[in-house]
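Have a look at this one.
The complex appears here without one of its protein chains, the remainder shown in place.
Up next is chain A:
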C-alpha cells in the first residue's frame, strides 16, 4: 500500500511541472503584461515603461522568466495584486477560510442527506417514500447549480426570509463571539446546500441501488437464515458493504468543489476564493489569477490522488498495476 501511494505521489510531479508551464504560458498569452502590477498605469511615457520592463525582467528570454516565476512561486512569493496593492497570498489567505468553511459544510450536508435518503430508499424500495425521494433526485440532478442558487435565493431569502442572500457574516456582530459563528453558519447554509445538491442526488441514487443489489446477495440470505434481525442486516451487514464505494467519491468531491465554489460563491456574493478568481479575471489581476489557477489545478490533482489512494484501499487489485 505504501509503495502504491508513493508511486501515485511521484506520478504527480511531472504533472505539476507541466501544469505550471501551461499556467505560465496562459498568463503570457493574456493581453497586457502579466505578472506585472509594478508599472504605474498612470505614467504612459514609453521610456518609463521600457525602463520598468527591463528592470522587472520582461525582456529576458521566456525560459528565464519562467524559472524566476516558478522559483518565487515555490518559495511562497506569488507576486503582488495589481488591484489591491498587497501581496497575492495575503488576499488569498484572507478569503480561503471562507471557502474551506463553505466546502466542509457542503460536504457534511451532502453526506448526511445522501446517507439518510439512500438508506431509507434502499431499505424500502418502490414505496411512496422511495418514489418521492427518487423524484426529488431527478430534479436535483437536472437543476444546474446556478439555477438552483437563483431559485434558492428567490424562495428562501426573498419570499420566506429564512436565510440571508449574500455575504459570509453579518457586519454588525463582533468577531469571535457566539453570535458571530452563528451568523456565519446562517450565511453559509444556503450556499452549502446548493453547492452539494448535485452530489447529494447522485450519491443517494448510488447508495439506494447498491443497497438493493446487496440485499439480494447470498450473505444477506445467510444472515437472514441464521435469524439476524432485519435492522441488523441493513445497518451492519449491508451498510458496511454499500458505504465503501461511496467513500471513494471523496476525491472527486474535492475536484467538484473547485468548479462549484466559483459558481455558488458568485451567486451568493460569498467572499471566497471562487469569487476572487472571477473578479481577478475581470480586473486582469494576473498574479492573483495565476496563483488561484495553480491552486485549483493542484487541488484537482490532489483530489485525483485521494480518489486513487482510496480506490487502492478499497480494491486491492488496483494496487498491482
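FYI, contacts are C-beta pairs under 8 Å (C-beta built on N, C-alpha and C of every residue); 3 or more make two chains touch, one makes a residue touch a chain; residues count from 1.
The rule we apply is simple: contacts and distances are computed from a predicted model.
Trainee: Have a look at "Oligopeptide ABC transporter permease AppC", "Aminomethyltransferase", "Extracellular solute-binding protein" or "Multisubunit sodium/proton antiporter MrpE subunit" and point out the UniProt protein name belonging to the hidden chain.
Mentor: The record names the chain that does not appear here as "Oligopeptide ABC transporter permease AppC".
Trainee: Considering the complete complex, identify which of A:67, A:126, A:146 or A:219 is in touch with the unshown chain.
Mentor: In the complete complex, the chain left out is touched by residue A:146.
Trainee: Quickly run down the residues of chain A that touch the omitted chain.
Mentor: Touching the missing chain: residues 15, 18-19, 22, 26, 29-31, 138-139, 141-147, 150-151, 153-154, 158, 165, 255, 258-259, 262-263, 266-267, 277-278, 281-282, 289, 292-293, 296-297, 299-301, 304.
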